[in-house]
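Every protein chain but one is kept in place in this view of the complex.
Take a look at chain A:
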Amino acid sequence: MEHIRTPKVENVRLVDRISSKKAALGTLYLTATHVIFVETAPDARKETWILHSQIATIEKQATTATGCPLLIRCKNFQLLQLVIPQERDCHDVYISLIRLARPVKYEELYCFSFNPKLDREEREQGWMLIDLSEEYKRMGLPNNYWQLSDMNREYRVCDSYPTELYVPKSATAHIIVGSSKFRSRRRFPALSYYYKDNHASICRSSQPLSGFSARCLEDEQMLQAIRKANPGSDFIYVVDTRPKLNAMANRAAGKGYENEDNYSNIKFQFIGIENIHVMRSSLQKMLEVCELKSPSMSDFLWGLENSGWLRHIKAIMDAGVFIAKAVSEEGASVLVHCSDGWDRTAQVCSVASLLLDPHYRTLKGFMVLIEKDWISFGHKFTHRYGNLDGDPREISPVIDQFLECVWQLMEQFPCAFEFNERFLIHIQHHIYSCQFGNFLCNSQKERQELKIQERTYSLWAYLWKNRADYLNPLFRADHSQTWGILHLPTAPCNFMYKFWNGMYNRFEKGLQPRQSVTDYLMAVKEETQQLEEELEALEERLEKIQKVQLDRTELRSKQSEPSKHSGFSTADGSTANTPQDYSGNVKSFPSRSPSQGDEDSALILTQDNLKSSDPDLSANSDQESGVEDLSCRSPSGGECAPSEDSGKDRDSDEAVFLTA
C-alpha cells in the first residue's frame, strides 16, 4: 500500500504502562489494516494487533538515548508506547500511521476488505437479523393513532432521516412538510417509542427555527397532532436537552426552542446536557487521569471529579428518567430535541426506552434500540467517531456515553439485562473498528448510496452468533427485575455513578478484578445444562434397564458411559496474577550505611529486580502467581477481545497484564 513507508521495523520495544522500566522487545509491522507488534521472546511470541481505525492519536516524543518513543492512543482506550531505535524509522512509522489512521475515502476502511468467509446468503441474512419494521409492529404500530408515513420517500423531506417513519395519523403531508421547514435540517417530529400500555409516546426532532419571534402554524399543528395521538393526556412535554443558556444563544441564529405561548398544551422543560465539545474535552480529561503513572488516590478522585465525566453521565440518565416517568407515570407524550436532534436526543430517547421497555434490555432488543435511535435516525457515526479524516471538532463520545449509562444501570439492576458488560465493550470497540458496516456513514441515505449491505458484513449477526459470550448469567426471563420499568431512586444518589474501570482501563488487566463472577456463573450454568442432559439420559437408561430386568430379558445395554462433564478448572493464562509495584516510595528508604555494599542493591525492591530475580514470573503457570485455579472457569475463557483477530488480541491483553 502506498501509504506504508516502512512495512517492518526490528528491535522495537513495547513499554509497559504501569512499570515503565519493563519493556518487550519485538518487531513492528505495518499492514494495510493493522499495526502489529510481535515479541521476539522465543517462548512467547506474543502479538499485539491494532486496527488503524482504532488509532485516535499518534504522538512522537523527544528522542532519548534508547531510541525514539512513539505513543499510540486508541479509541478503544488501549495505549501503546513503542520505542523505535532509529529516529528515521520512527518518523516513517509516524508519517505512515498518520495517513493510515485517517483514511479519506470510505473504501479505505477495513470493512470493505474484511472477509469472515461467509457466503452471500449468510451475509444477507446477517443484515436481516435486526428489522425495524418488525420493531414498530412489536410496539403495536400502526394503530388508530399512528401511521407509517411515506413522506420521506427517497429522502425528499429530510436527508438525515430514514425513509420509514411513524407520525400521528392526523399529521397531514402539509403539516409534516411545513413543520420540517421550521426545524433545523428539516428534522421534523417523528416517533421514537410508543408505550403500548397507555398510548403515550416519545417523539424526537431538531430545534425549531423560532429565533426571537418566528412561529409556524404547521409545526404547532404537528405538536398538537402528537398530543391528540395520546387520548390519555391533555398535554405533551417538550424536552429540550440543552442547557437553557445554549438554547437561548441559538435564538440569535434564528433557531431556539418552543415558546409555550404559541403551542397549545405543551409543558416545556430544559435538561442541561452539555454539547459535544464539552463532552469531548471531559473524556479527554478523564483519560488523562487514567494515563497518570501511579497516581495517588487523591490524584485519581480529583482528576475524575474535575473531568466532570460522571456528572455528564448523570445528566443524561436524569433526562432519561424524567422522560420515562412522564410517559409511564403521567401518561404524557414527550417530544425530545436538542439542536440537530441527533446526539443528546438519541442518548436520551434510548435511555428512556431502555428504562421503559424490558425488550431493549435483551440482547436482540438492545441491537434494535441502537439500530432505531442511533443508526436509522441519522446519528453521525462517521463524524463523531472520526472514521474518516475530517473536522476534529466533530468528534465526540456520544454513544460511548449512552453505553456507559447502560453499564451504570446494569450495576444497579444486576438481573435486569440479558447481556453482560462484555457486550457493551465489544459494541464500543466495533463502533470505532470499522470492521463491520453497521456504523459507517452519517445517515441511512449515505449508507444506501454506498451499498453498505452489499459490500460489508453486519456486526449484529456476528454478536448474535457469539451470544453465549455476552449473556448475563443472572438474567432470567421470569425474574421480577426483568419485567416492566426500571425505577431509579429519586434521591440524588450521586454515589450511584461509578468510574467504569472495565471500559476505560480495559487493556490494563492488572487493574481489573482477577476473577470474574460472570464467567464463573456462566461456566456453572453451562455445566448445569450438561448435567440436565446427562440426567435425562441416565433416567432413560435406568428405566430401560429396570424394564429389561422386569421382563427378565437378558439384554444388556452396552451403551457407553456418557462423557463425564468437564470440570470447571480451565487453566486460563489470562487471569495470571503477579504483584504490582508496591514499593512506590523508594525515596523513603533510609540512607544505607557503608557496610552495605553491592549485595545490598540487589535487595532493593524495584520492579525490575523482582522480575529478573524471578524468571518464571511471566512464564505460563507460575505456582505463586495465582494463575492456575483463578476461577475463570468459563469455557469461553473470559476472552475479551472482539473481532476476528480475537486470539491475537487476547495475547495483547495478556502482554499488558503480565507485566503489570
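By our rule, a residue touches a chain if its C-beta (ideal position, glycine included) is under 8 Å from a C-beta of that chain, and two chains touch if they have at least 3 such contacts; residues count from 1.
One rule holds in what follows: contacts and distances are computed from a predicted model.
Visitor: If you look up the hidden chain in UniProt, what protein name do you find among "General transcription and DNA repair factor IIH helicase subunit XPD", "Myotubularin-related protein 9 isoform X1", "Proteasome subunit beta" or "Autophagy protein 5"?
Guide: "Myotubularin-related protein 9 isoform X1"
Visitor: Given the contact definition stated above, which residue among A:Arg13, A:His52, A:His199 or A:Lys314 touches the chain not shown here?
Guide: Of the candidates A:Arg13, A:His52, A:His199 or A:Lys314, A:Lys314 is in touch with the missing chain.
Visitor: Tell me which of A:Glu154, A:Glu305 or A:Glu454 is the one touching the absent chain.
Guide: Counting the whole complex, the residue in contact with the absent chain is A:Glu305.
Visitor: Which positions on chain A touch the chain that was left off?
Guide: 18, 290, 294-302, 304-305, 308, 310-311, 314, 412-416, 473-474, 476, 479-481, 489, 491-499, 501, 505, 508, 510-517, 520-521, 524-525, 527-528, 531-532, 534-535, 538-539, 541-542, 545-546, 549, 554, 556-557, 568, 577-580, 582-585, 588-590, 592-593, 595-596, 600, 603, 605, 610, 613-614, 623-631, 633, 660
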